[in-house]
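A single protein chain has been omitted; all remaining protein chains appear in their positions.
Chain nomenclature is as follows: A and B, assigned in order of appearance, with residue numbering initiated at 1 for each chain independently.
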Amino acid sequence: MSSDATSRPLPAAPRPATPMLRQILEQPTLRRAFRGAPLPVRLALVVVALGFLAVNVAIGALVVSGRLDGHWYDFRDLGNATGGLAAWLDDRGLGPWLSYWVTALIGGLGILSFVGGVLLIGTWVERRLLAKFQIRRGPNRVGPFGLLQPLADALKLIQKEVLVPLGADRRLFFLPPILVFIPAMLGWGPVPWAPRMAYLDINVGLVYVVAISSLAVLAIFIAGWSSNNHYALLGAMRTVAMMVSYEIPVSISLLSVVLFTGSLQLSEIVAWQATHNTWLAMILPFALFTFFFSSTAEINRTPNDIAEAESEIVAGFHTEYSGMKAGLFLAVELGNALLVGALVATFFLGGYTLFGLEEWVPPYLILAGKISAVYFVFVWLRGTLPRFRLDQLMGYAWKFLIPLSIAFVGISAVEASIFARADLPGLVVLGAFGVVNAVLTVVLVRFWARIAGYEAPQGDLAQPRLTTTVGGLRAAQRLRITR
Amino acid sequence: MPPGSTQLSGHRVAERLNGALPGVVVDATDEWVEVEPSRLVEALRWLHDSPEFDAAQLSNCCGVDRYDHFVMVYHLQSLDLNHQIAVKATVADHENPALPSAYPVYKGALLQEREVYDLMGIRFDGHPDLRRIFLWEGFPGHPLRKDFLGLGNLSPGLARFPFEDREHPDRLMNPTGIRRDAAARTASEQDVPDDWRGVAPA
Partner (left out) sequence: MTFASEPYVLNIGPQHPSTHGVFRLRVAMDGETIVDMDMIVGYLHRSMEKLAEERTYTQNIPFTDRADYLAAMSGNLGLCIAAERLTGVEVPERAQYLRVIFAELQRIASHAMANGTLVSDAGAWQTPLLYMFREREKILDLFEMTCGARLTTNYMRIGGVAFEPPPEFWPALSELVDELPDRIDEYSELLTDNEIFLVRTRGVGVISAEDAINGSLTGPALRGSGVPWDLRKAEPYDVYDRFDFEVPVGRGGDVYDRFSVRFEETKQSTRIIKQAMEQIPEGPHKTQIPLALRPEPGEVYGRVESPRGELGFYLVSDGSPAPYRFHIRAPSLINLSLLKQLAVGSTLADAVVTLGSIDIVVGEIDR
């Protein structure tokens, strides 16, 4: 026998040695199912795929020919349909109130059904995405690819008993799950989905959004207080402290947007970006960052989810909620993430426009795509980053984000006035501003970090020393001296 | 028993300890040194401070019930000199045992002494937080005592292993090799040479 265990003749392909591994390998996959299917089924699938392609080509031809433009059946802009309906009702002489209410109801139902549907699919997306980040499989049992999992979860949650803790304030305790839903729905009002497709296209849309988003804090504080639980109370206090701090950078960062576009109306902001063929994100990178980061704090997403930090205070303000009431909180959390996605897309990423592509595909699909992209970033962050501590987060808002945001408002004010007076072509000026602002962001951030006395922690400097001799205190001191 | 490779001889420790604190050592063997229980903290502190022994860390402490008395065993170690010292102290009173706490010298005694108090019932005077640790306050008795649950004249322990063969006390424990011929051996056992029969302790 040789003394080297590894030089023994090895089996060529070791079979998976444990039952669990074998079980995993034997799990059905889509490709294997397709290959294993009988010929007619495979043919039918191919025909369906080809038909899908053909329909798309036909739609493209319709768009190119211009037969759709402005008609009520122009699917690129559902605002045409409601507008047509309102005009038709007006023609019948039934009074303006009827046409107003009918179109408003259609719009409201549209938003509700959209958000409701997306909430159902969104939990599935989030769980599957997180599973991909975490080398797991995610829900894949209920329905095809586990798509019906959120439905099953909702059914389970509805069946569960709603527990009210001893000593809780019953009346207040039942309010918050409903209360938090209201701002999450109202916030969608002014978001424009297409040129004439906004439910509530008021001229102070931006102020409205900021005001609505701060309503949720009330419901959360009621939830934390009425639960009669220390975890819930701690979570509620953290939430209130954080919301109060982070509303300021949110508002200030949106000021720069207003300065450039000259309007508080969301559809105007999108239109400005479309006419100048640019995204505000390119001109105002710091405002985008501030808005995005502060929004994560406001809606309790990682890395700022200290209000419901599960490793510290279990579930924060909704610790004591069970059944569908907890489910409502979770749904609102997800809906808020989507709402922030819509706002980021509208303010900074060109809204429903995509450099002319909105002429070809329905613009609401473009906006949905942008929302999905921002939502993906949220999930990505959640799958990657640890969480800040409360005092670090507060310090970050007050010492860092707010002063720098104010500085950038000043800078964008100067730039906006230059832009209004300059005779140069818009794209050149805006491009120059983009470059200048990007450089300024880096410089100012570093400068302010130095002033605030912040030093980036150096991970590589903290790597452990290696030694081969052992010892106690004296050896420790020797080690400290020698390196 | 063979002492551990880094264990100091109890005689040597006893000699030096007695030289510094006369009368503190009660007994000593190759493995351990026994000290006067009332002067335990004094002895531990001297061992902790002396540059020769430098017993910087209380590695382990536990009690042993000897039916009529308790023995507390402290395993001290020096990290710099890389040696180990076993110190013992006898608690003569089995009904109401008490010993000075090592906590003033070693902070690491905090939880270990609470454990001994809980399971063995030895009180440690001077311990800052002497409460039961695993069992709840009011648990009847101290389970690690040999007379726990009032076994009377029955003593705990295992006088004879049930499957032990009285006629052949040296019968080997071998679940794989014995009673199987070479053909029935599994693949991993094929490597064992046939003439190999293992070594039984003397």
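In this text, a contact is a pair of C-beta atoms (placed from the backbone, for glycine too) under 8 Å apart; a residue touches a chain by one contact, two chains touch by 3 or more.
Computed from a predicted structure; not experimentally measured.
Only one residue in the set B:8, B:56 or B:89 touches the chain that does not appear here, and it is B:56.
Only one residue in the set A:32, A:156 or A:389 touches the chain that does not appear here, and it is A:389. Take subunit B: the residues that touch the chain left off the picture are 1-2, 4-6, 31, 56-60, 62, 64-65, 73, 75, 79, 82, 84, 86, 106-112, 115, 119, 133-136, 143-144, 148, 156-161, 163-165, 169-174, 176-177, 187-189, 191-192, 196-202. Where subunit A meets the omitted chain, the residues involved are 1-6, 8, 10-11, 14-15, 17-18, 20-21, 130, 133-136, 230-231, 234, 302-303, 305-306, 309-314, 382-392, 456-457, 459-460, 462-473, 475-476, 479-480.
What we mean here is this: only the chains that are shown with their structure count from here on.
Measuring from the averaged C-alpha position of subunit A to that of subunit B gives a distance of 60 Å. Partner subunit A is touched in their complex by these residues of subunit B: 54, 56-57, 78-80, 82, 191. The touching residues of subunit A, counted against subunit B in their complex, run 1, 470-475.
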